[in-house]
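Heads up, one of the protein chains got dropped from this complex, but the rest are sitting where they should.
What follows is subunit A.
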Amino acid sequence: MRPQDILMPDAAGLYCKPGGFHIDPVRPVDRAIVTHGHSDHARPGHGAVLATPETLDIMRLRYGDDFAGSAQAISYGQEIRLGDVAIMFHPAGHVLGSAQIAVTHGGVRIVVSGDYKDAGDPTCTPFEIVPCDVFITEATFGLPVFSHGDAALETAKLLASVVLFPERAHLVGAYSLGKAQRVIALAREAGYDAPIYLHGAMEKVTQYYQSRGIALGDLRPARGMKKADLAGTITLAPPSATADVWTRRFPDPVRAFASGWMRVRARARQRGVELPLVISDHADWNGLTRTIAATGAGEIWVTHGQEDALVHWCRAQGLAARPLALVGYGDEDGEQDAVPFSGGEDGS
């Protein structure tokens, strides 16, 4: 069995013909397997959806109860058969509920990574290596200039700035699902126990994290706070809000942004960021290359991101590799809240 007879891109996304399903389809399909809850991977309107319980909950929060015709939950390590194809979900370490999908058919195992990171994260199950024949990897940060370093040191940078500028508010741009909760958890791990404020668009999903037993400490809505009372505090907001009139309610805000892109100065400057925090939910170059090697796969398909460099690297290691043209997936910034979590919005 050739791998391309098992999984191949079509107009809706990655399609498994023998199993009759798509993985992370970008338009409505009959049967969809969804790796994680980010809006570019988890879209509404499919006939049936198979995903982890957390991913299904997140889709429900985002799109409402009727986000799909039917939904089936699957846990990490549990096997499901669709026709002759065996499916198993494994933790991807990207956000709460994120999974890699192992697709096995005719003795060939393909692992679709979805988005993943090998760095530790107190808010989700750690990434797991899944041995396979073909590894389909993301390449968001697929250039050797991307090295995310230690997120704890970046968090220390944020906390030091709060001490240095006690009369200013610190506004941290972070994607609402995953990044925001991770930044909060990192601040708590560093011993920061003051209240942390949230933009309205983050409240629901953050409460969901807390309901899953993830300790995030004292969280409060930024809405309704007096300007002067926000001095010396930390507020998390979706990246789009940190450059918006919404920020006028904060005293002389320090604009921080938590993203892997912050490693590149021009990128940070372009966004008017004063305090770039290199904290990413994707694997960096070392993480990508280390993971590829560890899967033992002889063939690597590289998708969304900097495919060229990673394909070049694989070939230099003697691995068969090719870019896989999949469209419709954002990068870490582009994951902008295209479809925000409704409710709790406090206007602009």
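Definition applied: a residue touches a chain if its C-beta (ideal position, glycine included) is under 8 Å from a C-beta of that chain, and two chains touch if they have at least 3 such contacts; residues count from 1.
Simple rule for what comes next: contacts and distances are computed from a predicted model.
Going by its UniProt record, the hidden chain of the complex is named "DNA ligase (ATP)" among "ABC transporter permease subunit", "DNA ligase (ATP)", "Hydrogenase assembly protein HupF" or "Quinol oxidase subunit 3". Only one of A:Gly37, A:Gly93 or A:Pro238 touches the chain withheld from this view, namely A:Gly93. Remark: the omitted chain is touched by one listed residue; of A:Pro53, A:Gly77, A:Pro126 or A:Gly298 this is A:Pro126.
Residues of subunit A in touch with the missing chain: 93, 118-120, 126-127, 129, 143-147, 149-152, 157, 164-165, 263-266, 268-269, 273-276, 286-287, 290-291, 293-294, 306, 308-309, 312-313, 316.
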